[in-house]
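Left out: one protein chain. Kept in place: all the others.
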Amino acid sequence: MTDRPLALDIGLAFLVLGVAVWTIAARDTFAAVVGFVAFGLLLTLVWARLAAPDVAPTEAAIGSGVTGGLLLGASTRLHGTQTPAPGEKPGAILRLAAAALCTVVSAGLAAIVLLLPEPAPTLAPQAATNISATGLGNPVTAVLMAYRAIDTLLETVVLLLALVGVWSLAPDRVWGGFPGPRHHADPDGLLPFMAQLLVPVGLLVGIYIFWVGSVAPGGEFQGATILAAMWVLAMMAGLVDAPAVSRRWLRLLLVAGPAVFFAIGLAGFAMAGAFLAYPEAYAKLLIVTIEVPVTLSIATMLALLVAGPPERALR
Amino acid sequence: MGEATLYGLCGAALVGLGLFGLIVHPQPLRKILAFNLIGGGVFLLFGAIARRGAAAGFGGDPVPQALVITGIVVAFSATALAVALLLRLFQETGQATLHLDG
Amino acid sequence: MPNSATAGGFLLILAIVLPVTGALLSLVLGGRHAERVALLVMPAGLVVAVAIASVVWRTHTVLEYSVGSWDPPLGVAFRADGLSVVMIVTAALLICGIGAFARAQFPTPRGQETRTSLVFWTLLLAVWGALNAVFIGGDLFKLYVALELLTFAAVPLVSLDGRAETLTAALRYLLFALFGSILYLLGAVLFYGAHGTLDIVLLSHRIHAGPVAWAAISLMTAGLLAKAALYPFHLWLPPAHAGAPAPASAILSGLVVKAPFFLVVRLWFDVMPRVPERAAAQMLGTLGAAAILFGSVVALRQARLKLLIAYSTVAQIGYLFLMFPLAVEPETGHQWNTAAWTGGVLQAISHAFAKAAMFMAAGLIAEALGHDRIAGLAGIGRALPITVFAFGLGGLSLMGLPPSGGFVAKAMLLTAAVAEGQWWWAVVVLTGGVLAGGYVFLVLARALADASEPLTLLSPISPSRQAVVVALALCAVLLGFIPLRPSELLQIGRPDIAIGGPR
Partner (left out) sequence: MSFALDALTILAVSTGAFFFLAGTVGLLRFPDALSRLHALTKADNLGLGLVVLGLLFQPEELFAGLKLVTVWLLTLLAGATVTQLIARTARPGGAQE
């Protein structure tokens, strides 16, 4: 580690803070969301500077990309409601008190950052010595799929529950129906043509990013986001309709990832004597066997989370 | 001061900024945005801690880095659920406010 | 070797895997199968819970299991101590009761899937899995994921009926919960930065009093208090718990708010057992006292039955936090008063049973009358005597009258307060009991009054559903028969300094 941060780092840090201030201070909600997307992209650069090449694409794809898209869509639909009613606006005293509180929190955290012990405690050596048992080359993937696989497993369930929560908001009369409005392909338009061109390429890129994750930066979350983005694009360009939420294949696709994860985890009791343990000889094979359906499930969940609750009834 | 400390301080400032937004903005969408800013700050802090733990030939401690990936995905699910609730509320009432009598 | 108790470890894994895979299966099969899956998983889950309890009781040691044979700090461990066991069994019993009760409310017509029943049965199982994950989690980040699991399973239950006011309540609840979890995560991050581990046992050995530890634990506690709706973070709770359908209210008020409380206990008693914490404990107690007084007074002024019960939850949560100042020994600032500790935990479980029974009783009354205005309850005592009886039994626990779990819990808190000369907490406990008596009496007096005109019930209420409500209320009463002394089971897995209690 260098002793002094580069000018680049200092500039980047100030840029991140500036965009964050913009996101909070902007009067117009749409402008604030645009600021947030920029914030996410700048954070991506920060992750690269922090030697976290696996986090950077996740931040770009999910933290900035999908989240940003979701918020942009929401701010457009909520247009006109975003000026607070007179009674809602906090008074000057509350604002001052809030500012004081938040300054204290930030200052305290900053002091703690400076107080953190030297040399820093780390699990990197342990992660390195054990990585051969997982057959993987990327330590972050080893953490996600082996050392702390239970987190990743429960996280896929978290995503699924969020989707169930979103679906639960559908009016009863359209339950089982299709999410979002139906987009129709404009036969003379450029969009369907471009989308037809981009979607297969994007799918390929998504699969590549997922596949490379076992040895190099990349992995199921980053790959799945790209797959999801392609699906959303195809829906918005009118190439395909969103699937009705009562479809059995859709439900199967959604739970396939966590289900296979659970199944192989339980098989670990028989194969290696513990839940989510892999016998060394088959570790990589088993991990990939889990990752493929998990990637597909996550991609489906992400795409459907963006699509929203059912709005059109089954005919 | 290394870049880890620098970005750690940056994360600390982001947490405060987001907290401020969460308190003073009455509109739910702005609150959701502010929550994401706090999240960004927390993850950045964790990333700085990971960078400090660079060892064994890794540029950073892989455990926190992996946890940040999990955290980003969880934060996204939270945002998606909150946005869906907000849009449904808007559909139902024509308003997007947390005021109970609104 | 971490996995010496593989059979026991298998049970711990099952406690999470069974409900969660059940939820997945409910979602895939859909329709009528969602309910069937839930009804199959319930008894199985109860058996697992009891099995875990018996293993822990028999061996008198903490059941520990490292997932994937990766030991902490690199891996994640599950641990079940006496406290976990008590909570797991409570959750299993309550979920089974609530499930049996909810069958009539969330039916599925043949050949057609309905939104509410699919969502309810799926999320009921998901809540259960998340609760178990919280109760046996041994790793701070794993617990964060479990908390989020719980949030995402609980929030949609609030807005199940899709009315604007419940949507507002759900959104508010979600925003509070997210605020809470991000603060919790921030604290966990600081712990990792200082000590290089997220495992609770390893942390407790490495931790020492200092700015980092204080900042981390303050942030985590603040976040958890927001989730537990302790005064002044209670704003979101009454509309959410009162607006949800009755079985969902029972889950939320009985179980879900106990999870963040449980984690506060974990943090203060397991992560930082050797760090003096007197001032902090007094502060938690003060907030608890404020919650008791505020919640009870506001409950007295409610016009709607479900809102009254919800505000009573705000008050009863306050009692839980009295255990912090009382369990900490005043002279040294170190723990331990085991009576206060047992009292606090007992309050958590007896309130769970009592409140679930009361919310479901209120649900039955609202179903029968078509409203839940307290002023219009006259005559219901004659029409639904069993339901009103169950409501009264639950009320005993809230007031702290014998025989009830609430009585034993509050008596133990009182004993501790008197023994340590902290009489002001005793005053709060007694005042809260009187106020609870006030609002329970308010409801019972109305319900038992004669109606001016004969009451016509909108829909008949099946005896079996009333029986479930009485059974849960009786659980709260039965807890009143356990001996009035520190529980041996709860001491399993307590750090050594706890043994022996107050000197």
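For reference, chains read A, B and C in written order, and residue numbers begin at 1 within each chain.
In this text, a contact is a pair of C-beta atoms (placed from the backbone, for glycine too) under 8 Å apart; a residue touches a chain by one contact, two chains touch by 3 or more.
Owing to the predicted nature of the structure, the values given are computational and were not obtained by experimental measurement.
Considering the whole complex, the hidden chain is in touch with A. Between the chain not shown and the residues A:L203, A:L233, A:V288 or A:A313, the one that touches is A:L233. Taking the complete complex into account, A:L198 is the one of A:L198, A:L250, A:A267 or A:V292 that touches the chain left out. Contact with the omitted chain, checked across A:A7, A:I93, A:L190 or A:A270, is made by A:L190. Interface residues of chain A with the unshown chain, by the touch rule above, are 76, 181, 183-184, 186, 189-191, 194-195, 197-198, 201-202, 205, 233, 236-237.
Keep this in mind: only the chains that are shown with their structure count from here on.
For this pair, chain A with chain B, the centres built from the Cα atoms lie 12 Å apart. Chain geometry summary: the mean Cα position of chain B and that of chain C are 28 Å apart. Chain A and chain C, compared by their mean Cα positions, are separated by 31 Å. Multi-chain contact residues of chain A (touching two or more other chains): 109, 112, 116, 120-123, 127, 147-148, 151, 155, 158, 161-162, 165, 169. The set of chain B residues that touch two or more partner chains comprises 15, 32, 45, 49, 52-53, 63, 67, 70, 74, 77-78, 81, 85-86, 88, 102. By the touch criterion given at the top, residues 1-6, 9-10, 13, 16-17, 20-21, 23-24, 29, 32-33, 36, 39-40, 43, 46-47, 49-52, 54-55, 58-59, 62-63, 66-67, 70-71, 74-75, 77-78, 81-82, 84-85, 87-90, 94-95, 98-99, 101-103, 105-107, 109-110, 112-114, 116, 120-125, 127-129, 139-144, 147-148, 151-152, 155, 158-159, 161-163, 165-166, 169, 219, 221, 302, 305-306, 308-309 of chain A touch chain B in their complex. Chain A makes touch with chain C in their complex at residues 108-109, 111-112, 115-117, 120-123, 126-127, 130, 146-151, 154-155, 157-158, 160-162, 164-165, 167-172, 175-176, 246, 248, 251-252, 254-255, 258-259, 262, 265-266, 268-269, 272-278. Residue ranges of chain C in contact with chain A, taken from their complex: 3, 6, 9-10, 13, 17, 20-21, 23-25, 27-28, 30, 65-70, 73-76, 113-116, 119, 122-123, 126, 129, 133, 141-142, 145-146, 148-149, 152-153, 155-156, 159-160, 162, 167, 186, 190, 192-197, 211-212, 215.
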